[in-house]
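Okay, here's the structure, questions in a sec.
Missing here: one protein chain of the complex. Every other protein chain is in place.
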Amino acid sequence: MDPPFPAERGVDVYNKKLGMWVFLASEVMFFAALIGSYVILRFGAPGEWAKPGVVLNIKITAFNTFLLICSSVSMVKAYAAVSDGDIGKMRFWLLMTILGGACFVGIQVFEYIHLVERGFVPAGVREGSELAEMVAKGELPGATMGLYGSTFFTMTGFHGFHVTCGVISMLFLYLTKALPGKYTQQDHAGIEVVGLYWHFVDLVWIILFTIVYLI
Amino acid sequence: MTTVAASPHTGHAHHDDRSFVSKYIFSTDHKIIGIQFLFLSLFFLLVGGILAMQIRWQLGFPGKPMPGGGILPQTMAPGGVILPEYYLQLVTMHGTFMVFFAIMLLLVGVYANFIIPLKLGAHDMAFPRINMASFWSAFVSGILMLSSLFVADGAPRAGWTMYVPLSARHDYSGVGFGQELWSISIIFFGLSSVLGSLNYITTVINNRAPGMTWFRMPLSVWALFITAVLGLLAVPVLAGAAIMLLFEQVLGTHFFDPSAGGQVLLWQHLFWFFGHPEVYILILPAMGLVSELIANGSRKPIFGYHSMVFAIVGIAFLSWIVWGHHMFVSGMNPTLGSSFMVTTLLIAVPTAIKVFNWLSTMWRGNLRFHTPMLHAIGFVTMFTIGGLSGIFMAATPLDMFIHDTYFIVAHIHYVLFGGSLFAIFGSIVFWFPKMFGRMMNEAWGKVHFWLTFIFFNTTFFPMHMIGMAGHMRRLYDPTIYEFLRPVQPLNVFISVNAFLLFAVQIIFFVNFWWSLFKGEKASQNPWEDNGLEWTLPNPAPHGNWETPPTVYRGPYEFSAPGVTEDYLPQNRKLPTDREPALSPAGH
Partner (left out) sequence: MNWWLPPQASNFAPRIDGMFTAILIITAIPFFLVEIGVIWFVFKYRGRPGQKGHYTHGNTRLEMIWTAIPAVTMVALGLISNSFWVQIKGRNSVPADAYPVGVHAKQFEWWVTLPGPDGKLGRTVDSLISKANPTGLDTTDADAKDDIVIRNQLHLPAGRPIVAYLTAEDVIHSFYVPEFRVRQDIVPGLHIKAWFVATVPGKYEIGCSQLCGLGHYKMRAQVTVHTQADFDAWAKEHAPQPQAGGE
């Protein structure tokens, strides 16, 4: 609970927001472990890494990235709206954010299914699949595909899990607080705090998109 | 700054019409949650101890049927004779239960929860419901971990450090689903730890009573706060590693698989990057609690309070850059063996500073030897040994010989038992009246302390010797080696004393349970202590204070001039005291 009046001066950030910043610090370490391992494994890999775009669909994922960034923008707009007292606009932009996030996850799941169909799995390349043929023809480096699959699915999978948790949380707040008018110009901590989480998740994705898809 | 209205208080001292379930089972009261952690962790301390007894049976009397061993399954101990399959589960799970579910929960789960709001003058933690989630997450984690002993092929067998490839492949270890359960349990534990940490950190930063400035906070709160920061940042790395290990077992990933370009040492780097801050999580709160007990027992201010704070921060900071000392002979680049040696030797310095300050606190004190003080003195004397033995292994060339021997095991137990556990025993006795409104029996407390102290030393000191002789760790039968046969009598001696050490703990358990119901009712401030918690009735009411107390001085004003008593609580206003300056509009 927020400290009663009066209290000794802490940092001038209210508890829920401070709590979210602190939580995000732990999330940074979690993703650092996964991403750091990826960097170590990739730079120490016993051969060439697969070229960008051969296994993964950059075009669709670029659109997905754009979608996620847009949902961060709509999140900012929702927060700006409620700070100005415009509850209707806040509801609209929050809903847009939820839809953007849900679409992101949906497209991600679609991409996963497609990859698995082509033969790309966490263990690497499935025997007898389309990608296995590409390995046999030398279009994909067989020596590193195991690492590629392991790191790709773990990093993007946990990111997707975090996005999903964000979408569910926002939906929960939308239904229990935003719609029934419980957020006001003075009292809307939930929007700000979930917004922080959402921007973090977006930032992690931009990093992942760059180092996993593009490079 | 955005003004946000404070959420409604969850209750005052007088109106408490919550149901039994919301009062004691799904409670959001930090004190009840702390007590829940106490019962959970004492249970796991017992489990860890029972596992240790079986380890010592096998080491002292290899291949002999264990008394009571008949109840174990034939696949693990036919006729009560422990098999290697079971032995390796014993060593793995003893470490796992003791590190995570006993010591971490006893120090952090119990005392961070119980003490922080009380000593800061707060109603409760910043996020009471998240606090409750933290407990139940730990509970689920514990159940999962315990269940690994009962699935087919039993619990993991790769040591609590779970080195790959042994832990990653069922065909190398012989373990089945138990290995996956370990990873899943650790993930839940990580969640519990992070939720707890974010509560403790936010509460300490923002929920201090008026006048409770940073440098008037008790050292126990400082230590628990810094520990929470360590946990917040280190435990997620373990969670990440556990997930990678789980995927290795279940999804066939290749993070650690050299035949597919993976790196075996990656696991060790991830594990110890977590693991080293972890061991400071296991000792810093104990150090903070010991400061409370020693100041109280010496009737003197803590000597060098500011140095003590800087030492805590220094230890925490250095703890991030020493992890490679667990890997000196691992095959990692030897240059790292040099850099990690230097940082490791340096971390001895703030640790030494703390020991000197505790000693100086006792100097010219008016010493009271109540049970908590005895345990605190036990901590200082035993932790000194444990800490000094660390210097041997910090020197890389010497570690080449000492690594993976019982010298390390001796070091571990001198710091974790001689250190952390003594601090825990002393703290349980000290804060018992605050938790339950009764005192534990003082005479039996002293008997328990002395017998534990003696048998602790006779059990663990000889481990230095067998380590020096070259006795490796996790060895099912040391007598296979000719060079170890001469020290086998010491193994027998250690085992017998370990049994006695365990038996003596019955005194503590009986004292604890009996005192819960029949202990002498406690006065409000039975130890004549300065902490804010002792200005409340025993046990402390839900919501703690109706209005927060005002703090006028530091936490260790024992034997202060100008008052007749030899203690002076932080919130007692003297004619010379001024009201503290407050931040505008509270927030």
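Should a chain be cited, it is by its letter among A and B, assigned in written order, with residues numbered from 1 in that chain.
Keep in mind that, in the parts below, a residue touches a chain if its C-beta (ideal position, glycine included) is under 8 Å from a C-beta of that chain, and two chains touch if they have at least 3 such contacts.
Here the structure is a predicted model, which is why all the values come from computation and not from measurement.
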The chain left out here touches which displayed chains? B
Of B:Tyr24, B:Phe150 or B:Phe369, which sits in contact with the chain we cannot see? B:Phe369
Sole residue of B:Gln263, B:Asn441 or B:Thr459 that reaches the chain not shown, by the stated touch rule: B:Gln263
Considering the whole complex, which of B:Leu46, B:Met66, B:Ala133 or B:Leu166 touches the chain not shown? B:Leu166
Where the complex has a chain not shown, which of B:Val108, B:Met125, B:Ala158 or B:Ile184 is the residue touching it? B:Ala158
So that we can see where the missing chain sits, which residues of chain B does it touch? 84-85, 88, 157-159, 163, 165-166, 172-174, 258-259, 262-265, 298-301, 303-307, 329-331, 334, 337-338, 341-342, 345-346, 348-349, 352-353, 355-357, 359-360, 362-369, 377, 380-381, 384-385, 388-389, 391-392, 395-398, 400-401, 403-405, 465, 468-470, 472-478, 480-483, 486-487, 489-490, 558-561, 566
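Here is the rule we go by: only the chains that are shown with their structure count from here on.
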Note: chain B sits from chain A at a C-alpha centroid distance in Å of 35
Okay, in this complex, where on chain A does chain B touch? 1-16, 18-19, 22-23, 25-27, 29-34, 37, 40-41, 44-47, 83, 121-124, 143-144, 146-147, 149-151, 153-154, 158, 186-187, 189, 192
Considering the complex alone, what residue numbers of chain B touch chain A? 1-7, 9-10, 122-124, 126-128, 130, 194, 197-199, 201-202, 205-213, 232-237, 239-241, 243-244, 247, 251-255, 257, 260-263, 266, 270, 547-548, 551, 580, 582-583, 585-587
